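A single protein chain has been omitted; all remaining protein chains appear in their positions.
Then we have chain A:
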Amino acid sequence: MSRQIVIGAGLLIALVVFPLLSPWSTVILTVALCEGLAALGILVLLRAGQVSFGHGLYFAFSAYVVAFMATARFGHEVLLLVPIATAASGLLAALIGLFIVRYRAIFFGMLNLAISMVFFSLLEKLFSITGGADGKRVPRPTLAGMTLERESFEFWMFYITLALCVVAALFVARYLLSPGGKALEAIKSNETRLEYLGVSSRKVLFGAYLLSGLLAGLGGAIIALVSGHVTPELAYWVRSGEFVFIAILGGAGGVAGPFLGALMFQIIRGYAAVYAPETWHAVLGVMLLIIIFFAPTGLYGLIAGKKRAAKPPAAVERAGAGQ
């Protein structure tokens, strides 16, 4: 069984069981999963060597679509709101992706940041439409036609989110092993050869960008429903930075990484807020430094690395044997 499956299965079992033993954790865990989805989108782009510092845009856009639709009582149903908001986010990613995939490295990262900050400003300034800095309340919608109490709603939303995360992670894992996923890696290692294969690196990156926008949008749609409130902060650069932080913390080596990172991020944030309320950002910073210096492959790499040290994979053995 591959390390990815073992780590993913272990994480999944823990996530299925924990809320049953500690029902208070459902909202925190759902938030972590939503951030994990956005960080999974960042992971996809990292495979091409690109970092987006603006994926809060898609997270917030989707959340506001949910807020507007739920307020207008248009499609006041989870099973409608989530796919429609995610698709809207994907559409936005497609539009922005058309020109952003022309850029690489720092320009790619900064353009994403710039666009997300424009959106943040619009959300803040267009008070009469968006509610400004106060944001918008999201009335609790029905779930499969049922009107649920808050606790039940949160409980079921957690398991629906978990199921969606599993599907998303499996899809991304499959995609990364597919020709398109390997072409995405090729953008990082040798774009010249990719062009000399007759492959458009822009098209490859566009597909990945669209996927990452959809993933961030899915996370944003769910967080709007679970928190019951959206604010411009969802599009703020700090939020986008958190997604990158989570992706690095969790590790980009496997699709379980962003979810591991998101859970750890929530734990650090939770405890730091209690025990070091004035300096919890410093705690996060120190944590990031520790990861960068001592575990550059993130939590996923840390776990997977231990297994690798115990038993070298076949490819390493073959290489060691010489040719």
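Quick note on the criterion: a contact is a pair of C-beta atoms (placed from the backbone, for glycine too) under 8 Å apart; a residue touches a chain by one contact, two chains touch by 3 or more; residues count from 1.
Quick note on the criterion: contacts and distances are computed from a predicted model.
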The complex's invisible chain, by UniProt name, from "Sulfate adenylyltransferase subunit 2", "Amino acid/amide ABC transporter ATP-binding protein 1, HAAT family", "Transketolase" or "Malonate decarboxylase acyl carrier protein": "Amino acid/amide ABC transporter ATP-binding protein 1, HAAT family"
Residue among A:102, A:125, A:150 or A:182 touching the omitted chain: A:182
Candidates A:94, A:166 or A:199 - the one touching the absent chain: A:199
Positions on chain A where the hidden chain makes contact: 171, 174-175, 177-183, 185-186, 188-190, 192-193, 195-200, 314-315, 318-319, 323
